[in-house]
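I'd like to ask some things about the structure below.
Here's a slice of the assembly, chains where they normally sit.
Note that the chains are named A, B, C and D in the order they appear, and that numbering of residues resets to 1 at the start of each chain.
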Amino acid sequence: MSSVARITTITARSDTSFEDAIRVGLERASATLRNVKGAWVKEQEVNLEDGKISAWQVVLEVTFVLE
Amino acid sequence: MSSVARITTITARSDTSFEDAIRVGLERASATLRNVKGAWVKEQEVNLEDGKISAWQVVLEVTFVLE
Amino acid sequence: MSSVARITTITARSDTSFEDAIRVGLERASATLRNVKGAWVKEQEVNLEDGKISAWQVVLEVTFVLE
Amino acid sequence: MSSVARITTITARSDTSFEDAIRVGLERASATLRNVKGAWVKEQEVNLEDGKISAWQVVLEVTFVLE
């Protein structure tokens, strides 16, 4: 049984947490791609405004199986 | 005073969060190994089922001191 | 419009979570540095005492713009 | 003469060998993409079931020229 999947890289931002940023990214990916199986977290970055954390950002490698 | 420690690599899964997966992994390690000192998080991965996050997985390098 | 920023590396510890450790680190950085823009999370480590997680530690690369 | 190509990452599985997995992946890529020029093998993984190798899996970076 052979199968082929694609890995696409996305960045996703949230103003509350890394875990929320991961959800945001995967929701957006699942909206346009079928068979999304999972994702590796490759990078984690926070942005600041006036000394406060304004955004939590992740880079995800998303895997989805090609029919 | 010389001392020797071992580093062993484990993966741990949880259906709630990365932090819970880390706890699960270290609890399991501490159940069989003495003097577990800590762990580095080497990888973070999420799995999806039907577009929803079904598992949060981490790869940990666990350090424990040899008597 | 040219601009120059510096990247400095810090480690920060908290006894509750990685996210809190990130806040602790950035607060300390913003106390002594102006124009802190953000930070990349380069490493994540947990320490154990008697089988329980006693500290969550991160290594951050903090960016701040030079006037 | 300027030219631009895209690099896309796929994973491919076969139950016989890595080389067959590479063929499977490139055949699937050539079915949907034009001007596929080649691929780098980035990762090689085997899966086991009951102690026997059940699948040979590769991660490929596939290059195809954009018209």
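Here, contacts are C-beta pairs under 8 Å (C-beta built on N, C-alpha and C of every residue); 3 or more make two chains touch, one makes a residue touch a chain.
Keep in mind it's a predicted model, so treat the numbers as computed, not measured.
Engineer: Out of the whole homomeric complex, 4 chains are present here; how many copies are there altogether?
Structural biologist: So the full homo-oligomer, as given in this file, consists of 12 copies.
In this section, only the chains that are shown with their structure count from here on.
Engineer: Centroid from C-alpha atoms only, then distance chain B to chain D, rounded to Å. What do you get?
Structural biologist: 31
Engineer: Quick check: how many Å separate the C-alpha centres of chain C and chain D?
Structural biologist: So the centre of chain C lies 39 Å away from the centre of chain D.
Engineer: Distance-wise, how many Å sit between the C-alpha centres of chain A and chain D, to the nearest whole number?
Structural biologist: So the centroids are 23 Å from each other.
Engineer: Chain B touches which residues of chain A in the complex?
Structural biologist: So the residues of chain A in touch with chain B come to 19, 22-23, 26-27, 30, 36-41.
Engineer: Under the definition above, what is the set of chain A residues touching chain C in their complex?
Structural biologist: Per the touch definition, chain A meets chain C at residues 17-18, 43-48, 51, 53.
Engineer: Within their complex, state which residues of chain D touch chain A.
Structural biologist: 8-15, 20-21, 24-25, 28-29, 59
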